[in-house]
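Take this structure, written in structure tokens, and hold onto it; I'll ask about it next.
For this depiction, one protein chain was excluded, whereas all remaining protein chains were kept in their positions.
Chains: A and B, in written order; residue numbering restarts at 1 for each.
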Amino acid sequence: MGRAVTPVERLVVLLREPTGAVALSLTEWTDALTVARAELLLGTLAHRVDGLALPAPVARVLADARVEAEETRRAALWEANRVARALRPLRIPAILLKGTAFVAAGLAAGRGRSIGDCDILIPRATLPEAEALLAQAGWEWVKSDPYDDHYYREWMHELPPLIHRERDRMLDVHHTILPPTARPKPDAAALIARAEKLDGGLAVLSHPDMIVHAAAHLFADGDLTGGLRNLWDIHALIEERGCDGVESQAARHDLAKAVARALRLAHAIYATPVPPAYRRATVIDRLYRRRMLARDGWGRGRHPVTRGAFYLRSHAIRMPLPLLARHLWIKWRKGKAAPASE
Amino acid sequence: MSGPRYRAAGAELLIVEPLDLFTAVFHRPSGMTHLLTEPAPQILEVLAGEALTADALLARLSQDYELGDAAGEGAAMLQARLEELEAAGLIDAR
Partner (left out) sequence: MKHHVTLRVGPVGFRIGSDWRDPIDAVTALYRDYPRADFADYTVRLEAASPIRRWFRPSIHIAGDYRLPEAAPLPLAQGLLAAELGMNLQMALGHRRHLLLHAAVVARDDRAMLMSGISGAGKSTLSLLLARRGWRFLGDEFALIDPLTGLACPFPRAISLKNESLSVIPPDSHTGPLLTGTPKGDIRHVAPDAPAIAGMDRPARPTLLVFPRFGFPSASRVLPPAEAFVRLTQASTNYVAMGEAGFRVLTRLRSQVPAIALDYPDGAAGVAAVEALWDAL
């Protein structure tokens, strides 16, 4: 019994159990590296198999990936440094989120991680002053349309995305970790109060809160694009520092379901050492798993029906239906009007 | 008047390559390459040795260089350069 292992399944196995890497053929490696790149996991893979005896052309690509990951880390830390410097007058720590947090705190989850934007969490009351300080220090809005601006401020959970004028890097400033219009209501004040300080005006979430945030981000914030990488974050966090406190914090932030699903999926895909209650996948879990493994050896997304369903769901999650209809209506109308204007 | 003391980023953080009128400086934490022309390389050199206020730096540089024909203009120009260097991360203000 058994169909052939698909390239994405092979990637997952390599991440889980790197010693199998020595058995791969060159064509299997071409597929595995293509999938890893598409899933933003090439740096992670390169660290997992570092030191194994691999064919020279493969080893070169992986060495390149480790060098690139080092440069990514440097750029992320510098951006955090500049953000902290700009926000110094606020006299509160800027709490780093996601990849930047992992590298700033020296966590295993940061090793080889691809990092794009800088994400920070600050108290809602400080947003206006933060906005002004960032503008002074060279950040600008990415979206300048007043409707989109309103959408971001009122309905999303962040200032509109910022980009630095000279460095060309994006910054997302959050005051909570889910949109106010989404159903779960995390306790932003508790997240901030339990944050762990680093040097230089920076901080990161406490360990259990990091896992809760990663789970929220994985399910409640998107259509699961990048799911394998986000799930790997959760796996690496748990493998390094365990699960203590995660369940109680999940309940505290109204995210028990999302966290439970994240733990079950991490175990199912990456064999993460989770508590026994999370070691069996449900029927819905299998749909999520299918969505996460929807990529072929050429780097293309597969299963268009599943992917489409998740995209619709992701928009619905961010905004309840009546609001969503109005938002899409206005967007559609604006799209129609565009060609006629001069 | 006091004001902050400026200090250059540690030598291990910079790679300096003199060219001609210009000096190329690679700042490792930011990954940025700066092309500096007088008096910026001289400022970096002095501030690598010790932390100085803007006034003290002006006095030190004036020993060897012409910095504008009145104390006011030289000081203003120096302040502008210091702010640029600080924004780039090449010097810190304490």
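By definition in this document, contacts are C-beta pairs under 8 Å (C-beta built on N, C-alpha and C of every residue); 3 or more make two chains touch, one makes a residue touch a chain.
Just so it is clear, the structure is predicted and the values come from calculations on it, not from any experiment.
Peer 1: So which of A:37, A:85 or A:124 would be touching the chain we can't see?
Peer 2: A:37
Peer 1: Can you work out which residue in A:26, A:53 or A:193 touches the chain that's missing from view?
Peer 2: Touching the chain that is not displayed is residue A:26.
Peer 1: Contact with the hidden chain only, please: which chain A residues?
Peer 2: Counting over the whole complex, chain A touches the hidden chain at residues 25-27, 29-30, 34, 37-38, 55, 57-58, 60-61, 64, 67-68, 71, 74, 298-300.
Peer 1: Spell out, residue by residue, where the missing chain touches chain B.
Peer 2: With respect to the unshown chain, the touching residues of chain B are 15, 17, 19-22, 24, 26, 28, 31, 33, 35.
To be clear about the criterion, only the chains that are shown with their structure count from here on.
Peer 1: Report the inter-centroid distance (CA atoms only) between chain A and chain B in whole Å.
Peer 2: Chain centroid spacing, chain A to chain B, equals 40 Å.
Peer 1: In the complex formed with chain A, which residues of chain B make contact?
Peer 2: The touching residues are 28-31, 89.
Peer 1: Which of the residues in chain A end up touching chain B in this complex?
Peer 2: Interface residues on the chain A side: 71, 74-75, 77-78, 81-82.
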